[in-house]
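Left out: one protein chain. Kept in place: all the others.
On to chain A.
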Amino acid sequence: MDESHKMGFLGATSYVIGNIIGSGIFITPASILRNVDSIGLSLLIWVLCAVIAILGAICYIELGTSIREAGCDFAYICYVKWYSIAFAFMWVSVLMTYPATIAICAETFGQYLIEGLKQYYEIDDALVPTCQKLFAYSLLFLVTWMNFFELSKFAARFQILATIAKLFSCMLIIGTGFYFYFVKGWHGYLENPMQGSKYGTGNLILGFYGGLWAFSGWDVLNYSTGEIKHPKRNVPFALLTGISVVTAIYVAINVAYFVVLDVETVKQSDAVAAIFSRETLGDFANVVPFLIGILLIGSLNSNLFSGSRYMYAAARQGHLPACFSCVNTETESPRVAVLAQSVLALVISYIGDLDTLITYVMFGFWAQRIFSLVALLIIRHNHIPVHPDAVRVPLFCIYLFLAITVALVIIPIFYEFQSTALAIAICLFGFVLYYVFIHKAIFPRWLVALNKKVTLWCCILFDCLPDVKGGVQLLASDSSQALLSERLSSTRLSDDSFPDLHSDEKNIMRRNGSAAGLKMLISSVPSSLVDLISDVQ
């Protein structure tokens, strides 16, 4: 790979910023505040979440550069031969983490839409939740249908629109908040920031879940280290700078909210930005719900894309029924997996409200990270051979991040067992399935026949063909380890790699291959973004 095509410090930094800032900042401030009950403590949690994100990003740089197989955490855990654990967490991701993420984006879209419509209609308060759900589900159906067809050009342009909506929303909220603070002198709610704080351990952890949700995407450089100049120097600095910028933006947005709104108002709605705009923007109040609605559609589309591809990849490996590996040959869309993710999202949205869904996602997410980190420590201490170009990080970073991760997973089990029980149950179920179908390879004749029957139905109904590899394959076999030293030194974003949770831009980039739609903006974006776009291509 030519050195001149690699990202420099500025390109990598903007890449980090673009991938982290997303719909989370417009969804979780209310969730955090409901857990900690004070302005000062919620702002402190945002800053501490940034520290955790930086630590995690650094640790995952080593994982990503050491183990360059597709599959992210699945591949890392398989590398140390913990196949059953990797399989169990694959089930947690397919059945809970991805569908819950989709459900959160859809429901929040419904809330922002209702807040916007309230400007013109008086809606019966008793029916508002029902109306939100109906709007959310109708949007989910539309996005599902769109994913049945690979509308590359449309998706690329829409992603540009979503990015513009994201940046404009952030700047508008920050600008408005600071205008009211400095020019109009509103700051009554900020004068006693720590008033009403809840310091319980469970409250803090659940508050961290909300913040870390918004910071999702911190592992994005994990896949791009091979495309960065002088990675040992640029990667840590790009991560530190990028996450610091994101933190400043997030804290500024929260301060803007609290300049205008009091604690109780923020806690009562999940569409905080819409209420903020109604209080401050007068006739332009509907601009914000509209912009954030576009952004949420982009996030929903991205997450549905990720979840369906993950499910499809697992089915290709033989870890899920064959019908989920069916692909429409014209559009290369795994339609059965797309529909399955949508249906699972509908089901899971009835299991809990926004805070519960966030707990579901983050618990499963961080539980898997524990095992990835332990795998990394075992690789280091047992000197297991890895890719020769691996970037090493200080051991204390790994131990510190592991301690934080364990706390994030163990404490909620005691304080919110009902929320964590679902993930634990799915995980145990995954272990049982692994033992029966992969370790023992017990396939009853009726099950094989049922698999063929269902696959036939799906092939015909969805106009697809199955795409299963022969037999049941596991990643990171012994033979592939022996071949690692002969691999190319650089790894570009690959069509074969698994999509990542919450990374909107990266998923759309992968989906569109050449990122043709983004070329429309090349002439008008700063040079650092031009470098970023060129490198990603």
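In the analysis below, a contact is a pair of C-beta atoms (placed from the backbone, for glycine too) under 8 Å apart; a residue touches a chain by one contact, two chains touch by 3 or more; residues count from 1.
The rule we apply is simple: contacts and distances are computed from a predicted model.
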Hidden subunit of the complex - UniProt protein name among "Large ribosomal subunit protein bL21m", "Ribonuclease P/MRP protein subunit POP5", "Eukaryotic translation initiation factor 3 subunit I" or "Solute carrier family 3 member 2 N-terminal domain-containing protein": "Solute carrier family 3 member 2 N-terminal domain-containing protein"
Candidates A:Ile123, A:Ile410 or A:Leu428 - the one touching the absent chain: A:Ile123
Residues of chain A (touch criterion as defined above) contacting the omitted chain: 117, 121-124, 127, 130-131, 134-135, 137-138, 141-142, 145, 322, 326-327, 329, 332, 441, 448, 451-452, 455-456, 459-461, 463, 465-471, 477-479
